[in-house]
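Written below as structure tokens is the structure these notes are about.
For this view, one protein chain was removed and the others were kept in their places.
For reference, chains read A, B, C and D in written order, and residue numbers begin at 1 within each chain.
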Amino acid sequence: MSRRIVASPTSWLIWGAVAFFLINLAGVIASVVVNSFGERWFDTWLPSGWTTQWYATAWTEFGLLNVMVVTLEVAVLVVGISVLVGVPASYVLARRSFPGRRLVYLLFLLPILMPPITYGIPLATVLYKYGFAGHLTGVVLANLVPSIPFVILTMTPFIEQIDPAIERAARMCGAKTWQIFARILAPLLVPGILAASILVLVRTVGMFELTFLTAGPDSQTLVVALYYSMSAAGIRAQQSVDAMAVLYTASMLVLLVIALRFVNPTQLVARVKEDPD
Amino acid sequence: SPNSGGGATDGPVPEKPDRAVTLNVLDVAGNLQLTQGMIDDFAARNKDQIEKVTYSKATAPELVGKVKAQQAADRVDIDLVLTGVDGLAAGIDQGLWNPLLPTHAARLPGMANYLPGAAAMQKLAGDHGVTVTYYPSGPLIEYLPAKVPEPPKTAEALLAYAKANPGAVQYARPSNSGPGRTFLMGLPYLLGDSDPKDPVNGWSKTWAYLAELNKYVTLYPSSTSETMKNLANGSAKIIATTTGWDINPRVLGTVPKEAAVGTLDGFHWVTDAHYAVIPRGVPVAKQAAILNLLKDMLSPEQQAKAYDKGYFYPGPAIKDVTLSMAPAESQQALAEFGRPEYEQLIADNPVEVPLDAKSLVAAFDRWDREIGGAKVKK
Amino acid sequence: MTGFDELRLDGVRRRFGGQDALAGLSLTIRRGEFIALLGPSGCGKSTALNCLAGLLPLSEGSIWQDGARLDTLPPEKRGFGMVFQSYALFPHLSVRKNIAFGLQMRRLPRDEVRRRTDQALSLVRLEEHAKKLPGQLSGGQQQRVAIARAVVLEPSLVLMDEPLSNLDAKLRLEMRTEIRRLHQTLGLTTVYVTHDQEEALSLADRLVVLRDGRVEQIGTPEDLHERPANRHVADFMGYRNLLPMKVKAVHGPVVAVEGSGLTLEGTAVGPLSPGDDVVAGIRPEDLHEGGSGVPVTVEVVEYQGRELAVEARTQSGDAVHLRAATRPAPGDQITVTAAPARVLVFPS
Amino acid sequence: MTGFDELRLDGVRRRFGGQDALAGLSLTIRRGEFIALLGPSGCGKSTALNCLAGLLPLSEGSIWQDGARLDTLPPEKRGFGMVFQSYALFPHLSVRKNIAFGLQMRRLPRDEVRRRTDQALSLVRLEEHAKKLPGQLSGGQQQRVAIARAVVLEPSLVLMDEPLSNLDAKLRLEMRTEIRRLHQTLGLTTVYVTHDQEEALSLADRLVVLRDGRVEQIGTPEDLHERPANRHVADFMGYRNLLPMKVKAVHGPVVAVEGSGLTLEGTAVGPLSPGDDVVAGIRPEDLHEGGSGVPVTVEVVEYQGRELAVEARTQSGDAVHLRAATRPAPGDQITVTAAPARVLVFPS
């Protein structure tokens, strides 16, 4: 009830478990970071020398500049389209009740509930069949499948929080539907849209399966390049793969930290009511 | 047709494209490490034929689905595929490749100079692929002399060593690893199996041996790098390797320089090669440029680049390409990390082509079920 | 102000999923009038207001403004203003921008927007708060912004949906006077929704009492207060004692009734004859202690400033509410009487 | 009921981030008493209640129950019952289970739990709704569940935090009587928080008026209603006219004051001398029309059933509120007077 952090045995246990998890997590991350800067690292605590050459190698060997540009393009397009398509849909789902609403909601939820690989293979086949796959279009289309539902899922509670009377008030002031969207709803939804965008961005950048199945020569994203570097034929220095993984994580981390600045993580699914004391 | 670059996709292939084309190269075998220099060099010298080259990499399993789907959509945007035996064979099976031979044999004079092993590998390709790089591969074993002062010399000794040191012998899951599969394909020769080319009916000794060995193997990593790392950090003592995987990781620093390789008595080299293939549906103008490129790649000066840093040691597919012709970097790396004894070993031991793709998949499947998957039941 | 002379609702009906939320409301609103829609929760007040505003399409009926059909126009074309229960201020816009929003939507020139916004700000005395965001204002101030935002457009009709229900008692009283003042100053035609009969009585020129989507009575505050048309309206108008009784005798408008442990004389609402089951309605302040009335037992006594509110039980166990000047103790026996003119007898 | 004779709050103080939400509340609550904490929003009422319940630790001071220190006990050990403003019913439990919850926590035998729950259900007349979930009940019914849940434990003290503020006017009135009845029937000791002075007056035996975390006055309803200790309490107690004035003359308890366009005689609250700045407090119902009083101009007239509420402006432009029996028109000039005993003069 109070703000005292009571040191009961259970809380010791829980905080202990959290600390254990975090320490090991730090170990997992640090071992990759250290390796990516190490010259040679055999049976010792730390590498025998330090270097940044692996980053240079990774950058040139995997054509990371191009990959980064593609990743950014895909991410921006996916985020943009899924927000444009998802927000109006979540508006209707949040505000209106109509016959078949539950069915529509379920339809929007299914792509999140299904593992990407279950629909990824047929999706890739279909996209190839119509000539979309193998380049940026295909990657973007495939990534929209989980992204649009994700925007809808995160935005619906956000929209529900906005008093519908506000829209009616705007209407009574003479605003048309698009004006209501542009002048009233959009500014109010900015935090939600930002949060959803960044989460979609993180998911898209990290979405391996669908991108993997639909990417072409000029449309590989970072994860796919990363996965190839690990599993495709050929010999590569472990360290440069690690360097690439570190680059990937660093960019994602920046995004996430920005996201958390804009949105309280607890606002994702429910309206927050903080304990007053 | 709506394919990239435009132009007819069948009919006679001209000498040269009328104007410079863009080539999209897909590598599913890690071949660009060896040949990108050759391609770039050719492109730089032939601006009138090649405007730009894009490279991309993929895994072999994906290749077929991708090309097939593109061909179905009549929109092929992969012009040249560099692949190993697996991708090549799968593509032949599905009829994905343009037959290059014998139609264009005259335009590829370098093919007449193949090393014997490379020539054997070229037979596997039938009329569809052109061998660009070749190496005898393995199976070899690698160890740190400090930890294994007396390495086993025979397959039986290896088994005995594994028995005496559980967990010390390691090879990666064959379907994920070149050395792993070379070891698998080399065993029938070592053990004297009835039909080394028939994993289903002719490998009884091999399967028995692997099953026995399995008792003392604690894990099968999913990549060769992992076995290399384990060798380096001491958790594995003897691992399966090939010439390339012996030299290159030591150059890169994944494995200590002092690691040594050994052979098992009576082993046959199970060779490996990379091929260039052109998918159906590529415009003839591009085909022309590719043929000219391949012709150039099969010249001794270019082939010398295949020495690389020992990645596919030795690498060249044609005769009379010596290390001294290779770029300075290669020479230097191989001077430091190379093994003079390879020359002798290559000369003294018989050379065998690997399994064809179907048999190989069958072997993998059986290995997965009976060897790798056996752990589940234990 | 464009204005109109008359706004006519003609059998306006609205169904939600087969159920009538509003069942045939017919009403003529004259220019400058203050109309209150009154009724218990769920009776269809907001529905009526939203239909008028155009926020809800009608299921049946029509709305006419001086002969022009109105119900087919979207809300933004009707030119009405609306004040919402929760104010519905735009939380991301300053007070000034909130008020100016409607003017901007009409694409008025900047100067005029500024001038009229200033005017509205001073009308509701919020000049100093113009730059604040709604979240930084107190409830009463927010309410004034909501009113300013609605009236700045000089709408031909202002609609208010329980605008005071979120305020505390003291502020409610003050804002009530404010609304009345604005109405008188600007001569606005107003339709006001409330469930608080005191509010309705004190503000409106005419009241419409709704129940279950149906109109129960339309009339002036005096009409409703003194002559409720039926027991439901009476209930709502503060006739807290509604006692089931039987008619004993009828003498012109005066009837003698008996039941619930009481015997009373009252004024009949509608034709009655002896033996009818009726309900007698008496306000607590009309039921007096003392005299030769009926004996009842005091149960609960509440202090209410000048007076005491007493709940007592008749011999038949029915509860009656009355006012007392001196404090009886719970358990006391007292007698109660009521003037026949103050007792209304409704058929039940 | 375990019960106590006396509960003593001794300088109870609670700070939030350096600011006093409650600044030294000392109060003795006797067994069976009904105490109301009254004050405007944010004055610290809920804070006081939560301190008493043990839901908020004190910053200073102590609470004693018959000589035993209480403020160090967690809420579940104090044995008080609480009715929350939002009821805080457990939404996943049926009405019966909600009510039984506290009894089960005490690990009473099943039979007794059942018996006492049934009793409580019939006490609040919710027998038929026992199986419903709270979400299926109306506001008034929910409120009764909340009360039943608190009293079923026969707590030595019941705390209520604005339990009626979510209800509409009519229901509020009914529930008020209900609470009073329960208090009288069960003889519960009750502390009741509200910002509605009418509610406080009608329910409580004693009132505590808070302002900014400080006690302004403690007394019986009559004390507060008739003799507010200062202008803030008066403001809260319905002295709607609070006019800044100057003392002209002092005759014992009666002072003559002038200002705001009025000249009046009133009763001094505290020592005053001529020339002092004062505030004269008059209830609207004590300011009468007619007579030889001061002339004012009618501005707003509101009908309020029997009477009319009038807002008028004095010649100096100050607003005064009064009641009238006949309807003056806005703009009329009328005169107003007030009995000196009904005019309270506070030092300002």
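As a convention for this text, a residue touches a chain if its C-beta (ideal position, glycine included) is under 8 Å from a C-beta of that chain, and two chains touch if they have at least 3 such contacts.
Keep in mind that, in the parts below, contacts and distances are computed from a predicted model.
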item	value
Per UniProt, the name of the complex member that is left out, chosen from "glycine dehydrogenase (aminomethyl-transferring)", "Monovalent cation/H+ antiporter subunit D", "Cytochrome c oxidase subunit IVB" or "Sugar ABC transporter permease"	"Sugar ABC transporter permease"
Candidates A:I148, A:M172, A:A215 or A:A237 - the one touching the absent chain	A:I148
Contact residue for the chain not shown (choose from D:L153, D:L173, D:A312 or D:L344)	D:L153
Selected from D:G79, D:G238, D:G259 or D:G305 as touching the chain missing from the view	D:G79
Residues of chain B (touch criterion as defined above) contacting the omitted chain	61-62, 64-65, 90, 93-94, 173, 175-176, 218-223, 226, 229-230, 233-235, 361, 364, 367-369, 371-376
Chain D residues touching the omitted chain (full complex)	53-55, 74-82, 84, 86-92, 101-102, 105-106, 133-135, 137, 139, 142, 149-150, 153, 159, 166
Interface residues of chain A (partner: the chain not displayed)	1, 3, 5, 8, 10-11, 14-15, 17-18, 21-22, 24-25, 27-32, 35, 42-43, 45, 84-86, 88-89, 91-93, 95-99, 101, 104, 107-108, 110-119, 121-123, 125-127, 141-142, 144-145, 148-149, 152, 177, 202, 206, 208-209, 223, 226-227, 230-231, 238, 241-242, 244-246, 248-249, 252-253, 255-257, 260, 265-277
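The rule we apply is simple: only the chains that are shown with their structure count from here on.
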item	value
Distance from the mean Cα position of chain D to that of chain A, given in whole angstrom	53
Gap in Å, rounded to a whole number, between the CA centres of chain B and chain A	37
Interface hub residues of chain B, defined as touching at least two other chains	none
Residues of chain C engaged with two or more neighbouring chains	none
Chain C residues touching chain D - in the complex, by the definition given at the top	40-41, 168-170, 173, 176-177, 180-181, 184, 195-198, 201-203, 221-222, 225, 236, 238, 240, 285, 299-300, 302-306, 309, 311, 330
Chain A contact footprint on chain C (complex, rising order)	50, 53, 55, 74-76, 79-82, 84-86, 88-92, 101-102, 105-106, 149-150, 153, 159
Contacting residues of chain A [partner chain C, same complex]	163, 165-166, 168-176, 179, 183-184, 187-188
